[in-house]
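So, subunit A:
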Amino acid sequence: MTSHSGRGLSRRDALKTGLSAGIATLAAPGILRAQAPRELVIGGAASHKPWVETHVMPFFEKKYNCKITFEGTRSLVNLEKMQKNKDKPYLSIVQMDDPVMILAVKEGLLEPITAAKVPNMAKLKPGTVHMDGMWANYLQPWQGVAYNTNVLKTPPASWADALDPKFKGRIIVPSLQNTEGLPNLFMFAHLATGKPMAEAYKDIDAAFKELQKLKPNLLTVYSQMPQAFSLLEQGEAHMILGALSSFGMQRRLDGAPITMAAPKEGIFPVPSGIAVVKGGPNADLAFAYMNELLGAEVQSKIAGPTFAMPTNTDTPVPPGMPTDAKIHTIDWAFVAENRTEWVKRWDREMAT
Partner candidate 1 sequence: MNSMAGKRVIWLAVPALAFLAIFYAAPLFYLLARSFVGPSGFTFGLFSAFLADAYNWRVIGNTLRIAMLVTLVCLVVGYPVALALARARGFAQVILLTAIILPLSVGVVVKAFAWQIVLRRDGAIARLLVSTGIWDEPQRLLFTEPGLVIGAANVFLPFMILPIYSVVKLIDPRLWEAGATLGASPLYRFRKIILPLTMPGIISGMAFVFSMSVSMFVIPSLLMGDRFQTLATLTGRSFLLMRNEALGSATAVVLLVLAVSIVVGSTWLSRRIGRSA
Partner candidate 2 sequence: MPDSPFLDVRQATKSFGATRVLDGVDLAVKRGEFVSLLGPSGCGKTTLLRLIAGLASADSGNFELDGQEIARLPPHRRDVGVVFQSYALFPHLTVSENIAFGLKAKGAPPGEITATVRQFLGLVHMESMADRSVRALSGGQQQRVAVARALAVKPKLLLLDEPFSALDRKLRETMQIELRRLLRELAITAIFVTHDQDEALIMSDRIAVMNRGRIEQFATPEAIYARPATPFALEFVGLSTRIAGTVTTYDDAGFVTVETPQGPLRAKGRFAVGSPVLLGIRPECIRFGEGGGENRIAPVLTDIVFQGARVQAHFESQSDLPILIETSTGLPSELAAGMPVPLSFAVEDTLAYPAEVAR
């Protein structure tokens, strides 16, 4: 796990942005020579569809004279589509969660990227390109603490605030079954040991011990995110630890009395990964698409609507995002190895 400070990410440099756009154009001519519009099939999440169709598709189709077909579903389904068609893939690009990317790498389904094929790779924040270029993160929605603004007049300063007895039966956390459930484990390891996150996160024993302190304050452990947020909005719950910014900020924009806080211990980016399918059709288009998604132009368009942090260092951080929070990147390989054990332990130790 790597941690770094996000301080200064919001500063932008117009010149750099222009430069990266120029590189993208230089890479384009070979593709532009093709006559009939070719098709690029992308497997992504259903929730991606709005921004892909609005901000990416028209721009990309025009620039590269091709047609994009976007299949929105769940990460595990995309994985299955790749497995089933391994000999003759029809997907060229997948947009999936990082943990599923690991599985895809293990099965040899992904094509690594290089700076030569995807020039924007060089502009990415550290920790956003994984397993020697197997996939990269184009956006980072993040996980922090969501709280009800009617109940809490000031944002929680620390994750440990949730342990205050005054929140008896008022705290919600995600299930470890859900991807967003994992950061709490690492944060509680950090709270328990007091060591820096990079050292602390592997001490899962300490995490579980510390979580026992949270038990009296737990209202529930959710597996359905909308339910958790509706409880928070109704005031039955006061805080959700590990809430997703993309969900929480949207609810806030819709007028719900909640908002997101980035406490002093830091926040967790939720990696939205993109990868090229090994042996997929129109590889040149696939790399071009990936390059665009990692580029500042597209990222600046989609970071706002998705309440996420961009990964391209040239992209301005949209308003409302934390600009000076500590950011902890999750060690997904460690997660993949141990998650089943953790879930088992969680069931036993966190049960009512």
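What we mean here is this: a contact is a pair of C-beta atoms (placed from the backbone, for glycine too) under 8 Å apart; a residue touches a chain by one contact, two chains touch by 3 or more; residues count from 1.
The candidates came about this way: all candidates are chains of the complex that A comes from, given by their letters.
Given the structure is predicted, the values throughout are model-derived calculations rather than measurements.
Only one of 1 or 2 makes contact with subunit A in this complex, and that is candidate 1. Listing the residues of subunit A that touch candidate 1 in their complex gives 169, 175-177, 218-224, 227, 230-231, 234-236, 340, 343, 347-348, 350-352.
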